[in-house]
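Sending over a structure as structure tokens; questions will come in a sec.
Only one protein chain is missing; all other protein chains are in place.
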Amino acid sequence: MGNPMKIRAANKDGITEVKVLISHEMETGQRKDANGAIVPAWFITELQAKHGDKVVLQGEFGTAVSKNPYLAFKFKGGAKGEKVTVSWKDNKGDSRTDEAVIA
Amino acid sequence: MNTQRRNVLKAGSGAALLSLLATAGIITPGMALADWNKAAFDAKSMADTLKALGAEAPADSKDVQVTGPDIAENGAVVPVGITTTLPGVTMVAILIDKNPNALAASFTLPEGTEANVQTRVKMGQTSNVYALVKANGKFFMATKEIKVTLGGCGG
Partner (left out) sequence: MRQTLWIKTLAAAALTAGLTSLPAHAQDSRVNDELAKYREALADGNPADLLEVRGEGLWREKRGPKQASLEACDLGLGPGKLEGAYAQLPRYFKDTGKVMDVESRLVHCMVSLQGFKADEVTRHWYSKPGTESDIEALVTFIGAKSNGLKIHAPASHPEEARMAKMGEYIFYRRSGPQDFSCAICHGQEGKRIRLQELGNLTTPAGAGEAMKTWPSYRVSQGAVWTMQRRLIDCMRQARWPEPNYLSDAVIALETFLQKTASGTVMETPGIKR
């Protein structure tokens, strides 16, 4: 179970804007530790955002996505009080799902 | 050979490992590892990456924009995005020419989601950043150079 992410969702004129901030190391697999050994790649590979039951975004990340990934996108629809869910999984098999209420 | 591949091969076969992990509850059936476009993310050059994405000759388009600053104070975190007014967009992707692997991220956009996605990427050096868009089955691309600086006191 990864660390909690921060999701902000706000509806304006029928469009819901979602901003996500995820806590994740996103190790590239190119960094060396203090002993000179390579720190293995550890990064989010897939991400999915849903509005209720509807998938509104699917993403695939590589190691070039920054540490503590940030994501912003918009979709048509969504009303105040409805739920937006974001899930991710990484290359080590860890995963996380968090939700937020549309403001 | 990267660590991930070595571990999967060690497990005997990818499928065996996946089912093992699935029973352990670590990978849910809906999200199989195989979905991640390994070929595209492992490709190094722009050409190989575009090929792996099935987008070998994307057309330049003025209706596609790479959003982001002209200069990034630090290459570890560069805010970039893709925006386009083209209709029928189903996929957008960010590619960075001078990175070890050109593909940074790709997004599938269902009906109703705007073709306007922002994220933050790592850039090893000043480079052209490309926005690749799939609209109505065809590929389009635009580019912007983003300069990466070395700051002042050793970062």
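For reference, chains read A and B in written order, and residue numbers begin at 1 within each chain.
What we mean here is this: contacts are C-beta pairs under 8 Å (C-beta built on N, C-alpha and C of every residue); 3 or more make two chains touch, one makes a residue touch a chain.
Predicted model only: the values in this text are computed from it and were never measured.
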Which is it among B:Glu73, B:Asp97 or B:Glu114 that touches the chain not included here? B:Glu73
Interface with the unshown chain - residue positions in subunit A: 3-6, 19, 21, 23, 25, 27, 31, 33, 39, 66-68, 70, 72
Which parts of subunit B face the unshown chain closely enough to count as touching? 68-74, 76-77, 79, 120, 126, 147, 149-155
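Following the convention adopted for this analysis, only the chains that are shown with their structure count from here on.
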Centroid of subunit A to centroid of subunit B, CA atoms only: how many Å? 14
Which bits of subunit A are touching subunit B when the two form their complex? 15, 28-30, 40-41, 45-46, 48, 54-67, 69-77, 89, 91, 93-95
For the complex, which residues does subunit B have touching subunit A? 2-4, 21, 26-28, 31, 33, 35-37, 41, 76-79, 81, 96, 99-101, 103-110, 112-114, 116-123
